[in-house]
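Right, I'll just put the structure down here and ask away after.
Shown here: the complex without one of its protein chains, the others still in place.
Naming follows writing order (A, B and C), and every chain is counted from residue 1.
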Amino acid sequence: MNRIESAPLPVPRGRQAATTISLAATFLILVVFFAWRSPNFLTAINLVNLASTLAIVGIVAIGETLVLITGGVDISVGAVAALAGVVTSVLLLNYGWPSIWLCALAALIAGTIVGLTNGLLITRFKINPLIATLGAYSIARGLAFVLSGGQTNLLNDPGFQFLGRGAIAGIPFSLLLMLLLYALFWVVLNHTPFGRNLYAIGSNREAARLSGIRVNRHLLVVYAVTGLLSALGGLINVSQLASSAPRSAVGLEFTVIAAVVLGGTSLSGGKGSLVGTFIGVIILRILDNGLTLLNISSFWQDVARGTVLLLAVGFDQIRQRWSEREARRGQ
Amino acid sequence: MDNNRRPLLEMRDISKRFFGVPVLDRVSLDLYAGEVLALLGENGAGKSTLIKILNGDYQKDGGDIYLDGELVTLREPRDAEAHGIRMIYQELHYAPDLSVAENLLLGHLPRRGPFVDWKAVDDIARKYLALLKVNIPPRALMRDLSVVEREIVEIVKALAIQARIIVMDEPTAALAPREVDILFEIIRNLQAQNVAIIYISHRLDEIPRIANRVTILRDGKHIATRPIEDLDTREIAQLMVGRKMTERSRKTAPAAGEPVLRLERLTRPGDFEDISLTVGRGEIVGIFGLLGAGHGRLTRAIFGADTYQSGQIFINGTPVTIRSPRDARRAGIGFVPIDRKVQGLVLDMTVRENVTLANWGQLSRMGWFRRRLERANTQKWVDRLGIRMAGGVETRTRYLSGGNQQKVVLARWLEAGVKVLILNEPTWGVDVGARADIYEQLEALAAQGLAILIVSSDIQEVLSVSHRILTMHKGRISAEFSRADASEERLLQAAAGGEA
Amino acid sequence: MNKNLLKPAGVIVTLVALVCSAFFALPVSAQDDCPTAKDSYVIGFANLTEDIAFTQLVREGLIEAAEAAGNVELVLADNRLDGATALANTENFITQGVDGIIHFQTDAAFGNVIMSRARQANIPVIAIDIPMPGAVFFGADNYYAGELAGQALAEWVNENWDGQVDAVLMLELPQSGEIPAARMQGMLDAFQANVANPVPEELIFHLDSKNTQEEAFRVVSDTLPSIPDATRIVAMTINDGTGIGTIAAAEAAGRGDQIMVVGQNADPSGQEEMLKENSRYLGATAYFPENYGAKLIPTMIDILECRPVPPSVYVDHVFISADNICDYYPENWPEHCGEVTAEAQATEEAGS
Partner (left out) sequence: MSEHVASPATTERRRLPVFRLQEGIGLLAILVLIVVVLSSLSPVFLTQRNLLNLLIASTTIAMIAVFTTMLMVSGGLDLSVAATAALTGVVIAETQEALGIWGAAALGVAVSALVGAINGFMVTVVRINPFITTLGMLSVARGLAFVIADGLTVPVFDPGFAQLSEGMIGPIPLPVAVTLTLFVAGWAVMRFTVYGRAMYAIGGNAEASALAGVPVQRYRFIAYLLSGLSAGVAGVFLTSRLYAAAPQAAQGYELTVIAAVVLGGTSLAGGKGSLVGTFIGVLILAALTNGMTLLSLSTDYQQIIQGIVLLLAVGLDQIRVGSLGRLAAMRT
């Protein structure tokens, strides 16, 4: 049998690659612009600074990418990160747990539990993910304040500070950890049945279910992992700051979603890549860093951030439609 | 068929109620290895519910299911699959952003250690695609495939899982005759390997070609199970409907009035080229083409849902520019799309709201609806077209049967007062009884002066309703027939590119 | 105004009640020397926010003081750093029939409307930290509090870095208006006035801390690379949290020994930071929020019982550093301060 529409088919990853390329272009434009405007931008010291401050948003963005690929969204990540930090310090300081690592472990578990709760609300009670995680956000943030009594707590554990501040062979440990997680989840997403199933679920949930994929179980795992990664982000934050505060990571969810979407992951599910997310995270970080180096008022920085998000996503949208039209014309 | 063997599948006295209303009333069905059992019935007869129970989608309220003589419980599709039962739904379920190969093996990706064995994925996909002689690259994205190709992948998917029982719900609805042949070929191969098939179709003419036995349901009850040799299609239809059917007689075509719609060299390269045709007042023109011949795209372009590159559209002799469905509506063109659930209806809106969807301008004053007028007009069309629903015009269209849904879309354009009505595959997924009904309505409308253009891949449909028939092949009009000249063979030949 | 009048339904009744109470207020006060004097009082307290240590200490101090007074019932609310919420809380207080309101709200500009409501209801208001027209002001002299920290920092620089500084980081809170601005200005002015070599304007970096540790961390992390050669950096921060974030950023960049930081508030986390070994947190100006209550409640009772009250009551400010912390907060740091001596306690009393 002949193909009925005899158009040459694009390579499957081609479309994603195009998005990644236009992202990389955005990235390059920013780098060139900042390098031109600020002599301090491309210095070794600033690059190390950039490298060592990527991890928090970067790691949480991994979880958000997974969630968005399944067609969901999680806006509780910032609250979970804050809760994790608070749990660590409260267990250590108020409850006298013997080791900070044990407390950190408990914090990771707490994050996972919030994630699982999100997953249950979404799968069992069929609550829209935005609303479910909005509720969880409210509750987790509230809990962080209740547990800490609103206090900032110092955590002076040199071993623990290695997590956020240490370096191996000059490379920040948090960056290494983040790269490791990106590699790990890249493999999971692209080369394990679990990862592929996530795309299937986001692409067509009913098809996935009818193909015998345990959709609810997958979603549970994804939200739990996102909770876990958010908690890990919170721990790195605490370690970097050597202190925990319930007010921390305010608005992290929006930064993370912006980075993931910037990276080409679709809010409607089924599409997305960790490579894109990685670049998205770097772009937002560079934007912040560059604008600060240029001594631009923080008020204008908000304006710039929103504008870049709209421009980048808008441009990609137009490019995609244009190339689709081209492809149709070519048929 | 050796009837002394034990059946592979027995469904005994299956009952199912929704909100206290019986949908299935002690329905039994048995299926033997290596046979094709046609499961027939009108929409709402309970076929879907029955197979969804078999697939574990629904839980039965009563009755038992035996596989190989053993009682089984099927709580979810996974259970069914574990027992070798595989469903191919009429509405395709695929992941558009994954590759063909991944879709084939969705939920069953072969692994090496914890990882997906991509080489095996490729190999398996190629193997099964080759089995169907399908030339679809396994790495193509589903999104980039045509509707037909997607369906074929769906069928291959069932093969790939090596099911013992495959349920096919209207598998040929989207297939061209040649593709149907390929499918039947495959089904016979499957039979040879002792796979049992439950085959659901509205195309009764296919049944004798492929089925060994038929089971007929009506109103949630089991009506008959007979070997195919004992029945002809007429009898089957009678059993399904429960009363005598009269054969549609082909009347002679009335003389066409002055041209209402005229296309001149309408072209969009790659889809359709040089299309010139006219549809007169009171005339029904049919365009027959195999799937992918470009006739579907043509209708969308006339209606402004797609663009055309060159050419001109005339309405009543005046050239019109159509860039959007709005322009088309203003020019007096109505369009009944192929997929009424996706493109035709707002399912959660009422019949009234759907009927008046294209005529807000006339039914409102300063943006406020004239409620009484709206209701009255809706009621008028409901009566005239015989749209049936229990709850009156305030019923949500979601709860109407396929035929009635189609009539709602029809009513919308009549309400909008169009001069030309374009229908793309007007009876897709509509059951036998409603089909005849719709044809009659179309003829009546034509008799009242409407110009109707029907585009279809169903040769019977084109033959039975059109006054004049065009065939399309590879985006061009390949032949034209009067009603008297047209025959199944000649149409097929012309549509396949042969000389008329 | 009598809240029992409001209980029966009917908005008109409410209105009549409003008019009546306003009407009769004057003649009644003419009869009695002090119409607002009572046996017991209900006092509304609307906190700035419940999210930060400073305001929590204010609230706790107030609760303690109310209990100590014996005849005061405290009604609590949270202004959530938001003008609309502060106004809603005011209206709630009025509805609840409080005798006086202690308001800790976000911006002087909102004072007009809040005070007009309170005046209509004849309820006296004390404004904490942010002045409101017609309210008794209580709280910090922010500019002066800033000066204390700036001066201490200048002295430290004169002593340790020969009065030389390569860069000044100002961790500000521009979105919160004049109060933090006054603190920052006080710090900078006093620092420049006292340091041996005042710092030129181009070496002063104004950074937006957004009032969080991590934002302070980020902006300082991003600023340090632009001053790679600076080895003597001072930072003045809006509060302890941003100070801690600033130090963390410098340490993370491996430049912990090149920075010295002063802040404001001296809350427990700030105290802990300055007590660290080799701390880069020189100290912070204390506002003693825990003592606000002990002064606020009696002041409010004075107002209600028609005793004269000065229009502004300023709290004491002390620059707290590792050297004098045991004089003020010995009970917080037993390991550092050793046994709390009677002498130290006496100093504390005197200090507060």
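Observations on the model:
Keep this in mind: contacts are C-beta pairs under 8 Å (C-beta built on N, C-alpha and C of every residue); 3 or more make two chains touch, one makes a residue touch a chain.
The structure displayed is predicted, hence computed values, not measured ones.
Shown chains touched by the hidden one, complex as a whole: A, B, C. Considering A:N94, A:N156, A:N295 or A:Q317, the position touching the chain not shown turns out to be A:Q317 (whole complex). Taking the complete complex into account, C:L81 is the one of C:L81, C:I101 or C:V234 that touches the chain left out.
Across B:L50, B:L239, B:L400 or B:L442, the single residue that touches the chain missing here is B:L400.
If you put the hidden chain back, the residue from B:V346, B:A376 or B:A447 that touches it is B:V346. Mapped onto subunit B, contacts with the missing chain fall at residues 18-23, 42-45, 48-49, 52, 58, 91, 219-220, 303, 305, 324-326, 328-330, 335, 337, 341-349, 353, 357-358, 360, 364, 367-369, 371, 386, 388-391, 395-396, 398-401, 403-404, 412, 416, 431, 433-434, 436-437. By the touch criterion stated above, the residues of subunit C touching the omitted chain are 3, 6-7, 9-15, 49-51, 75-78, 80-84, 87-89, 91-92, 94-97, 106-110, 112-113, 116, 174-178. Where subunit A meets the missing chain, the touching residues are 73, 121, 125-128, 130-132, 134-139, 141-143, 145-146, 150, 254, 257-258, 261, 266-268, 297-307, 309-310, 313-314, 317-318, 321.
Throughout what follows, only the chains that are shown with their structure count from here on.
The chain with its Cα centroid farthest from the Cα centroid of subunit A is B.
One simple way to say how far apart two chains are is to compare their mean CA positions; for subunit A and subunit C this gives 36 Å.
Taking each chain's centre as the mean of its C-alpha atoms, subunit A lies 43 Å from subunit B. Residues of subunit B in contact with two or more other chains: none. If you check the complex, the residues on subunit A that touch subunit B are 1-5, 7, 9-12, 15, 187, 191-193, 196-197, 199-200, 202-204, 206-214, 270-271, 328-331. Partner subunit A is touched in their complex by these residues of subunit B: 77-78, 81, 87, 89, 93-99, 102-103, 106-109, 111, 114-116, 118, 132-137, 139-141, 144, 146, 148-149, 157, 178-179, 182, 269-271, 291-292.
Put simply, subunit A touches subunit C in their complex at residues 38, 40, 43, 45-46, 48-49, 52-53, 56, 145, 149-154, 156, 164-165, 237, 240-243, 245-250, 288-289, 292-293, 295, 297-299.
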